[in-house]
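In what follows, a single structure is set out as C-alpha cells and then discussed.
Presenting chain A:
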Amino acid sequence: MNNQPAPQRLLSWFNPLGRNPGSWAFILNRLTGLGLTMYLFLHLMVLGRLAQGPEAYEEFLALTKSPLIKLGELLVIGAVIYHGLNGLRVVLTSFGLGVRRQVQMFYLSVLLALVGTAIFAFRMFAG
Partner candidate 1 sequence: MSKPHVVIIGAGFTGVAIAHDLALRGCEVTVIERGDICNGTSGRTHGLLHSGGRYAVKDKESAIECIEENKILRRIVPQVIEPNGGLFIALDDSDLSYAEQFIAGCEECGIPLEELTPQQALKIEPNLNPRLLSAFLIPDGTFDPLRLALAFAATAKHNGARFRTYAEVEGLLLDGQGNVTGVRILDRTTNERLELHAEVVVNATGAWAGKITAMAGLDAPVRPTPGIMVAYDQRLIQRAVNRLNEPGDGDIVLPQRRMVVVGTTSFDAENVDYIPVVEEQVKLMLERGSQLIPAIRNAQPRGIYMASRPLVGSGSGRSMARTFKCFDHKETHNIEGLVTITGGKATTMRMMAEKTADVVCAKLGISTPCTTRDIPLLSYRQYYTVPNQEKHYA
Partner candidate 2 sequence: MPEQWTVTLRIYRQKTNEPSRYDTFTLEVNPDEYILDAIERVWAFHDRSLCFRHACHHSTCGACGMRVNGVEKLTCITTIRSVARPNAVLTIEPLRNFPIISDLVVDMGELYRKMEAVEARAVLPITEAEIEKPPHQWKTEDSQYVRLSDCLECGLCISACPVAATSQPYLGPAPLAAAQDHRLDRRPDLLTLIDSEHGVWRCHSAFECTAVCPSFVDPGRRIMDLRKQTISAKIRHFFGK
C-alpha cells in the first residue's frame, strides 16, 4: 500500500476507486499517452517495412483492411483527440483560466473525442 514496490504504485495511477472526474482525466491522459507512444513505435516499425521491399508492404496493407485494425485506428483517433484536448485543458488551467470549470472541460474533451471518432468511423465504414 505505502511501502509497496514501484510497479504497484504505478498501478495506483489507474485505480479510480473513490476518485473524482479530475482523476479520470488523469487516468485517460496516462492511458492515451501510453497508447499513443506504443502506436508511434508500431508506426515506425511498419514504415521500416518499406525498406524491406514492396511485397512486405503490400502484405501489410492487406492486413490494414481487417476490421480489427480499423477499430484500432479509431482508438488511435479518439486517443489523439482526447489527449490533445486534455492537454489544452491542462495548459489553460495552468494559466489560471477556467480552473473552476476544469471538470466541465474534461467532459467536453471526452465528448469531442467521441464525436470526432464517430465522424471518422462513419467515413471509414460508410464512406
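One rule holds for everything that comes next: contacts are C-beta pairs under 8 Å (C-beta built on N, C-alpha and C of every residue); 3 or more make two chains touch, one makes a residue touch a chain; residues count from 1.
The set was built so that all candidates are chains of the complex that A comes from, given by their letters.
It should be emphasised that the depicted structure is a prediction, and the values quoted were computed from it without experimental measurement.
Participant: Number, please: which of 1 or 2 touches chain A in the complex?
Facilitator: Here chain A touches candidate 2.
Participant: For a test of understanding, state which residues of chain A touch candidate 2 in their complex under the given definition.
Facilitator: 1-3, 6, 9-10, 12-13, 17-20, 22-23, 25-26, 29, 89-90, 93-96, 99-100, 102-103
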